[in-house]
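Shown here: the complex without one of its protein chains, the others still in place.
Chain IDs A and B follow the sequence of writing; residue 1 opens each chain.
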Amino acid sequence: MNDNSFKKAIPYLIPAIIVLTVFTFYPLFNAFVQSFNRLPNPDNYELSLKTYQWLFKDTTFLTAVKNTLVYSLVTVPISIAISLMIAALLTSINRLRVFFQTVYFLPYVTSAVAVAFTWGYLFNADYGLINQIMHNVFNLPKIPWLRSPDYAMSAVMIFGIWRSLAFNVLILTTGMLSIDPQYYKAARVDGANNATTFFKITLPLLAPVVSYVFTIGLINAFKVFTEVYALIGSSARVYKANTMVFYIFDQLWVYKDYSLASAAAIILLLIILVLTAFSRWLSAKTDYMN
Amino acid sequence: MELRPQKVALKTISYLILFFFALVTLFPFYWMIITALKDSNSALRWPPELWPKTFHWENFDRLLKAAPFGRYFMNSVIVVILDLSISMIVMSFAAFGFAHYNFRGKEILFMLFLATMMIPGEALIITNFRTVAKLGWFDTYHVLFVPYIASVFYIYLLRQAFESVPKQLYLAAKVDGCSDFKYFLKVLLPIARPMLITIVILKVIASWNSFMWPLLVTNSSRMRVISYGLVAFQSEAGNDFPLMMAASIFTVGPMIILYLIARKKIIDGIAKGGIKG
Partner (left out) sequence: MRIRLEDVTVKFKDRRNPKNEVIAVNHVNLEVPESKLICLLGPSGCGKSTALYAISGLQELTGGKIYFGDRDVTKLDTQERKIGLVFQNYSLYPHMTVSQNIAFPLKNAKWKRKDIEDRIQEVARIVQISELLERKPAQLSGGQQQRVAIARALAKNPEILLLDEPLSNLDAKLRRSTREEIRRIQKTTGITTIFVTHDQEEAMTISDEIVIMEDGRFVQQGLPQEVYEQPANLFVAGFIGSPTMNFFDGRFEDGAVMVGNYRVAAHSGASGAVTVGVRPESVRLKEDGLRVKVEIVELLGRERVCRLRTETGELLTMITDIDTLVEEDTQISVGFSPGKVYLFEAESGEALARI
């Protein structure tokens, strides 16, 4: 390549560079600066650490952090456990495997908002199928799933698990199918039964893939918003179902407090960066092949 | 090999569990479609109708009279088409710039691009919201996709696809009288077609289902895309669940059809790349 390559390359690169600069690099920088602005209005600046102090005293934010943590730590492990089971069963069969795979992946491609409304109907206190069955069949009291601080988060988490299965099942099944059958033959020769094979062969070899879906799952769980907004609505705060991104959204949309929104966003960013670093470390540690 | 009774039992249980989860996955979709065809009162009653006695297709007429879902739907289609045509140009250009030329600092610039994948989009919307306000972009089509036309992950996939084409093909094209741009257009893009198709499909799905950003940057009902239109309709519909479900079908229907057509492309694309969001 000759020396004027840069001149030749730049026309191709410039549109992407402009878009990324305006809508990614600048906002990142700006969010950082804004998070140290004492004033909520971004046109006036008074840099201080006050915003962060307020943020960590704001009980709404603390609830949002707590909810986000609970959501992440509950949905991700449960979803992965169920997905692992499904993936193991899927790889053990031949007939109908493609059919099942097609079905399981469906929630991934469909709008979270639209599906959340169906779930909202199912969870409806008076007319939802869930309460109707609980009440009429099992004679249990009706639960106001979406309209109670005690249950709203649980409903969101059930929906969240249902939705995240799609991606996890796909990746874990693909991972399991790519394990060299040689290992299974060897294990059979060595007299291992199905359970032993799964725990001693499949899982260790699948560890990099599991750690991958685990961190991707955590990162997405920390960013949960649409599930909450579509299921509970804009009053999620009232029902103690608000999350960190919901908090950012609220500060921006309702209170127009750019500083608090930015500070919360920076905290989220830091969490995601830590999770990403953790994922790197984990995948390096679990990869036996390299 | 002869199947022992133990093995048969194990197989049966496996299938039962798989069917159970298939049911759990599909049931909300089934419920959505069935409810959309019930009359408004029977959707509230116990015992529920698992299969309606009469199909109330008029629910869709009622829906279109109650809210401009035709308009929402077209808005989404327009945004997806604009988004695709512009973003595919921007992304394949960038991928070509990185794949084909060598210049000082190229890899550093690319690393900078890749690093943006770690930033949650939610941290950026605060400023972007203000940027588009200052640009006077509220309630336009382009505000809905322009901030997202340079998806770094897809640039990365395209760069890899371009770099897997042997360098000699470029020399051959030069001998055959191609300019760099013509080589990109006539040789590289056609060869990278499988990857382009995968990206187009994934991008269509992401664009169609996007929600938070449209919610922020469109106010007038004329500019609503379908997901936002659906949310806005919720309060109007109240407990008229058949109407709500009919509206939901408008939203998920096109993606389900696309999925059934391009299932293999979508699954392979996601499985190969892992994916964000």
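Here, a residue touches a chain if its C-beta (ideal position, glycine included) is under 8 Å from a C-beta of that chain, and two chains touch if they have at least 3 such contacts.
Worth saying up front: this structure is predicted, and the values here are computed from it rather than measured.
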For the chain not depicted, the shown chains it touches: B
Selected from B:P5, B:P47, B:G136 or B:P190 as touching the chain missing from the view: B:P190
Touching the absent chain when the full complex is considered, from B:P47, B:G105 or B:P166: B:P166
Selected from B:E58, B:E107, B:E163 or B:D176 as touching the chain missing from the view: B:D176
Those residues of subunit B which, in the complete complex, touch the missing chain: 166, 168-169, 171-178, 182, 186-187, 190-191, 193
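Keep this in mind: only the chains that are shown with their structure count from here on.
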Interchain centroid distance [CA atoms averaged], subunit A/subunit B, Å: 17
Subunit B residues touching subunit A - in the complex, by the definition given at the top: 10-11, 14-15, 17-18, 21-22, 24-26, 28-29, 31-32, 35, 43-44, 46-48, 89-91, 93-94, 96-98, 100-104, 106, 109, 113, 116, 118-120, 122-131, 146-150, 152, 155, 180, 205, 208-209, 211-212, 215-216, 226-227, 230-231, 234, 239, 241, 244-245, 247-249, 251-252, 255-256, 258-259, 263, 266-267, 270-271, 274-275, 277
Subunit A residues touching subunit B - in the complex, by the definition given at the top: 1, 5-6, 8-13, 15-17, 19-20, 22-28, 30-31, 34, 42, 82, 85-86, 89-90, 92-93, 96, 100-115, 117-119, 121-122, 124, 126-127, 129, 132, 136, 162, 165-167, 170-171, 174, 194, 212, 216, 219-220, 222-223, 225-226, 229-230, 233, 245, 248-249, 252-253, 258, 261-262, 265-266, 268-269, 272-273, 276
